[in-house]
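Subset of chains shown; positions unchanged.
Chain naming follows the written order as A and B, and within any one chain the residues start at number 1.
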Amino acid sequence: ERPAITSSARPPESLDDGELWEEIRAEAKADTQQEPALASFLYSVILAHSSLDDSLAFHLANKLASPTLLATQLMELFKQVIRSDPGIQDAYRADLRAVKARDPACRGYSQALLYFKGFQAVQAHRVAHALWQRERIPLALALQSRISDCFHVDIHPAARVGKGILLDHATGVVIGETAVIGDDVSILHGVTLGGTGKETGDRHPKIGNGVLLAANVTVLGNITIGDGSKIGAGSLVLKSIPPHVTAVGVPARVLGRNK
Amino acid sequence: ERPAITSSARPPESLDDGELWEEIRAEAKADTQQEPALASFLYSVILAHSSLDDSLAFHLANKLASPTLLATQLMELFKQVIRSDPGIQDAYRADLRAVKARDPACRGYSQALLYFKGFQAVQAHRVAHALWQRERIPLALALQSRISDCFHVDIHPAARVGKGILLDHATGVVIGETAVIGDDVSILHGVTLGGTGKETGDRHPKIGNGVLLAANVTVLGNITIGDGSKIGAGSLVLKSIPPHVTAVGVPARVLGRNK
């Protein structure tokens, strides 16, 4: 096992917001010294900014920009939304801590910020969701489309997503309009929270706190996955699952209660 | 439920081609007024054009362009192919109506045109297929590659695709060289129409009219899905399925006849 690139060995939950930003800057400085080829990239995304909010807004804007949706325009939008919404600020920091704590391949907070498209997709969705709630529907839909183009994750801007989310690998994730995801949820690549196609209105899954949805899990319909439950890779879930159990299979069956 | 952004409450099938274009322009104008940040985007993609054909050609060209395949070059190509092929014109309009009619998250025709990578992938495929049939094989293969890069959908340019197609969410869809898809087919993300690896020549599935293939369905081999049949999410189909039934499972079994 190689050593982590974090300069601190402290557990993620122990860092306050100021320490988190300092830790990310320390990681970026160490990487700049080790790899001069990345210096201008790390400077522009992290070291040039006076806050983590601004660094995130800059990075997302550059990832999602297109010839017709300019990076400067997106950056101003993201800065405005993130700075004005303490809920988003709290949530994305909880996500950074969650990725560091739960993903064994994550070596530092800056890695999640810079390189994990699942983390980036969730944060861009938080902005799209805030726009949706402020009735800026066309802009929210434009962002949803850019998130799907750039991060291969299709989250409807109306979907409600808690904090402490790990969206690992992320390719192919689809989350429908009326889905609700609790706090501290881990979702792997290829997961679908979809409709059955037979319902309209409130038609998508509700995912409890602390749930784990493994790779390529499909959950369909307005059903519930109870708090703390785990759904095994490749499972198809068509009925509600109680809290604190493990379920697997096509269709999913409960194996037993989690310890 | 929020109101749709369409200015018209008329059902999709009732709009003739001229009315469809007028409706799309009306939606774009309404969005421009509501969201000035999108004005230049909506102007360049929709309002600046004198026909839906040209708007589509412009938009696809800009999405698929690269440093080595220039947008201007692609736009001329797409305009030429679309303008000279009434079959493509008819098919993409049927697709717009299909998305509006069948996708409950679609609020207007302009949303499908502007933002749905599944719609865009199918239309770019129609152009690649026309080039393939005109023996412009290298260019068709170049387009296939750009569609896979930009829309995460890999459709071989020889595959034959009907009209009234909904490719929903679209990430991960793979459609092989000798596949044939009928009219009014709905295909969700992660669907594969592939070969078994044991056959050469005509080796891919034939999908009837009005079929629904739910998320992550895999259909392998030169088999048939009968008209009007529905295949449940995550199913693996290795044998032909009769018309007007629902089939599910790994491997898929017929549950019963559709009402």
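Keep in mind that, in the parts below, a residue touches a chain if its C-beta (ideal position, glycine included) is under 8 Å from a C-beta of that chain, and two chains touch if they have at least 3 such contacts.
All figures in this text were calculated on a predicted structure; none of them were measured in a lab.
The complex is a homo-oligomer: every protein chain shares one sequence, and counting across the whole structure file gives 3 copies, of which 2 are shown.
One rule holds in what follows: only the chains that are shown with their structure count from here on.
A straight line joining the Cα centres of subunit A and subunit B is 28 Å long.
For subunit B in complex with subunit A, the residues that touch the partner chain are 1-2, 5, 31, 34-35, 37-38, 40-41, 44-45, 62-63, 71, 104-105, 107, 111, 114-117, 150-152, 169, 171-172, 188-190, 212, 214-216, 233-234, 249-250. Only residues 66-69, 73, 77, 136-139, 141-142, 144-145, 148-149, 152, 154, 156, 171-172, 174, 176-177, 190, 192, 194-195, 197, 200-201, 203, 216, 218, 220, 234, 236, 250 of subunit A touch subunit B when the two sit together in their complex.
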